[in-house]
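Heads up, this is only part of the complex; the chains shown haven't been moved.
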Amino acid sequence: MRPSGRTLGQIRPVTITRQFTTHAEGSVLIEFGDTKVICTATVEVGVPRFLKGQGKGWVTAEYGMLPRSTHTRMRREAASGKQSGRTLEISRLIARALRAAVDLKALGENTISVDCDVIQADGGTRTAAITGACVALVDALNYMRAKDIIKTNPLKHMIAAVSVGIYKGEPVADLDYPEDSAADTDMNVVMTDTGKLIEVQGTAEEEPFSFEEMQAMLELAKNGINELFDLQKAALS
Amino acid sequence: MRPSGRTLGQIRPVTITRQFTTHAEGSVLIEFGDTKVICTATVEVGVPRFLKGQGKGWVTAEYGMLPRSTHTRMRREAASGKQSGRTLEISRLIARALRAAVDLKALGENTISVDCDVIQADGGTRTAAITGACVALVDALNYMRAKDIIKTNPLKHMIAAVSVGIYKGEPVADLDYPEDSAADTDMNVVMTDTGKLIEVQGTAEEEPFSFEEMQAMLELAKNGINELFDLQKAALS
């Protein structure tokens, strides 16, 4: 039933390439099928002004798409002079999710900035970004420990994310672009590898969804994300 | 246990004042306790460029806060030259929710713009805004029918929204500011009066939440929103 021939709960092939670029403390190319996102983590001394002097660190994130990562060219946000609401919303989501993975006290007064830049889009860019960003974050934290910038590992747990939705009346996992653009409901789920939820964002694009559909989608998400944790761990080992 | 003395599922006193200002086709002051939002609906002929010639209408929304609606003064967004990510995110949420309530075909090539301006904030401004905006929208649609701009009523169902969360380990409904700023998890739920979900946005602010907590929060949201539907209907009758 799915355009790609996948089963309802089947996620796309995922590849995670570490050290994709050379300058960043963490640099990951993550691919969810044809969706490709470069995630780089930058370590900087110091924290934003509102946190100064509290002995805590900060994790932030920015999301962007190359103008022709999509079917038709989008206007370059740097040229139009502002980031769209969608861009800001996704940046905030990624940043919140990553902060939920880190003990900011253990990070000291340091900041990790994660940039997620989509070079090719085929649905699910924000969930791919979160999943890849977590790996880049781990590399950056390992760099900090190796350089003795921090004494203990601030990572509380891994996080990963997948999109689920109602497509042609059925719950499906990891929607690609043809499914995403036709789905009744789209839901992004971020989880910890300890089995808990970090974010649930479900939206009825066309048709309201029932509590039962909500349950079915959450179930698919849990299974898909568990597969992603295995892939993250394999990439990091 | 709650600072306000409310029971876990109890929402704040809600008042809905229609015709609050005189120029708008729909104008509502909604109060969720000390949270006060002015919601105005404006009817305009024509649609945005991307919809022209398709025989469909459009519903959009913008959210804003007066600079001193909060405990300390926030910088005026018009003066700083841009809307924050939070503002854009909430504007997009309100607009999506309202569009899910309207048959855009039946609206014809007309646009309804809903402005939600917070004059006093005490937690839950976005859910109050959605609940009040729906009433303003109904007034605007009634105006259009009275003026014969549309032939049939495009309203598919009422919508309303409430926030729920995990506060001191317990699920609670309609968090006020003291609860909101201390909650582990915050979730906004938008529903139809036909018992279905439009939006679910749950975020772990401090601690990840379990699937069981998610269920408990959804249950509280359903009950709270059903009370709001009664209040909307009373206001409109």
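We call the chains A and B, going by the order they appear; numbering starts again at 1 in every chain.
Keep in mind that, in the parts below, a residue touches a chain if its C-beta (ideal position, glycine included) is under 8 Å from a C-beta of that chain, and two chains touch if they have at least 3 such contacts.
What you see is a predicted model, and the numbers here were worked out from it, not measured in a lab.
S.K.: Quick one: how many copies does the complete complex have, if 2 are shown in place?
M.R.: Altogether, the complex is made of 6 copies.
FYI, only the chains that are shown with their structure count from here on.
S.K.: For the sequence-identical pair subunit A and subunit B, what is the superposition rotation angle on Cα atoms, to the nearest 5 degrees?
M.R.: Result for this pair is 180 degrees.
S.K.: What whole-number Å value describes the gap between the mean CA coordinates of subunit A and subunit B?
M.R.: 27
S.K.: Flag every residue of subunit A that touches subunit B in the complex, lowest number first.
M.R.: Residues 82, 84-86, 88-89, 91-92, 96, 100, 157, 187, 191-192, 194-204, 208-211, 214, 218, 222 of subunit A touch subunit B in their complex.
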